[in-house]
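For this depiction, one protein chain was excluded, whereas all remaining protein chains were kept in their positions.
After this line comes chain A, so read on.
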Amino acid sequence: MNNLIQNEMMKLLAKKRLVIIGIIVGVLVLMFTYAQYKQVKEQQEKLGTDDWRAALQQQIIDTQNRLGSNRMLDEWREQLQVSLKQQQYYLDHDINPSEPGATTFTRMFLENAIDLFIPLLVMIVASDMVSFENSQGTIKLLLTRPVNRWKILMSKYVTLLLSVSIIVAMTALLSYFLSGLVFGYHGWEAPVITGFGLNGSDVDVSQVRIVEQWRFLLMDMGLVWLVAVVVGTLSFMLSVLVRSTPAGMGIMLAALISGAILNNMVSSWESAKYFFMVNLKLTTYVSGTAPPIEGMTLLSSVITLLVWWALALIVSFTVFTRRDVY
């Protein structure tokens, strides 16, 4: 088993996929860093001060004005009201919700990347994990060895898990080190407020407490990792089921993108919460933004994702061990 994993690992590293992913992340982080830098500068210009309280107050006023407009979908209004109350809470307690620095940037980047960007990166590795052996014909060489088929697939899956871990770690490290060039490497100790309880547009602050940002960041990374593993496992399953890699990738991509779209409009379609792609934004629970469908909780989302994960594994292993290869 160990040798098999080593073998798979060798194949993975020889394909240089991880290097490509690193380059993609690097370029994107640089772009976002620059964009954010520009934004901060422009805002300072507009307000005439770099005082974050004045900036936050202005944001609150803008949100209040948007809420005043009567042509607005109810769910948007609700979300705006929630974020308004949270902003006001930050302001009232004199805490900067986005303390400048590389740590905040990394946290924001991960929170925004969790439902689409990280899954895409994972797909780059996962979607041809099995199917490329089909297309290159090497599957026969692999299967003629005197090893159980499930062991072969297991070694591939373990390799996938390992590379998913590398991808998440690499994304976090790259965004920390690259954005730090501009924003500085501080913000570890900055306070972050967590534990907002949501009930429709009401924000319950009785459970609220302050966490140092580094703890918050680590918790975020754990959640990002779970999402990456589940998405990786699903594309792994497709790579077993569908012999052509592009087809598998296409299916997965369609699912992910539909998830991003559904997130904005499913609030009235309640059973949509059993789709895995609606449950990807796990970090929103911790930071306290409203979930896309009322009644979704961190636990329900995690369980939904785990059920999908388990089903994908069962399907992959049954199909792979039973299939005729010719």
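Just so it is clear, a contact is a pair of C-beta atoms (placed from the backbone, for glycine too) under 8 Å apart; a residue touches a chain by one contact, two chains touch by 3 or more; residues count from 1.
What we mean here is this: contacts and distances are computed from a predicted model.
Colleague: One chain of this complex is missing from the view, so tell me which of "Sugar ABC transporter permease", "Siroheme decarboxylase NirG subunit", "Thiamine pyrophosphate-dependent enzyme" or "GDSL family lipase" is its UniProt name.
Modeller: The chain we cannot see is recorded in UniProt as "GDSL family lipase".
Colleague: Of the residues A:Ser165, A:Asn199 or A:Thr321, I need the one that contacts the missing chain.
Modeller: Among A:Ser165, A:Asn199 or A:Thr321, only A:Ser165 touches the chain that is not shown.
Colleague: Quick one: say which of A:Phe109, A:Tyr157, A:Phe183 or A:Trp225 touches the chain that got left out.
Modeller: Per the contact definition at the top, the residue touching the missing chain is A:Trp225.
Colleague: Residue by residue, what part of chain A touches the chain that was omitted?
Modeller: Chain A touches the chain not shown through residues 5-6, 9-10, 13-14, 47-49, 51, 53-54, 56-58, 61, 64-65, 68-69, 88, 91-95, 161-166, 168-169, 195, 206-210, 218-223, 225-226, 285-286, 298-299, 302.
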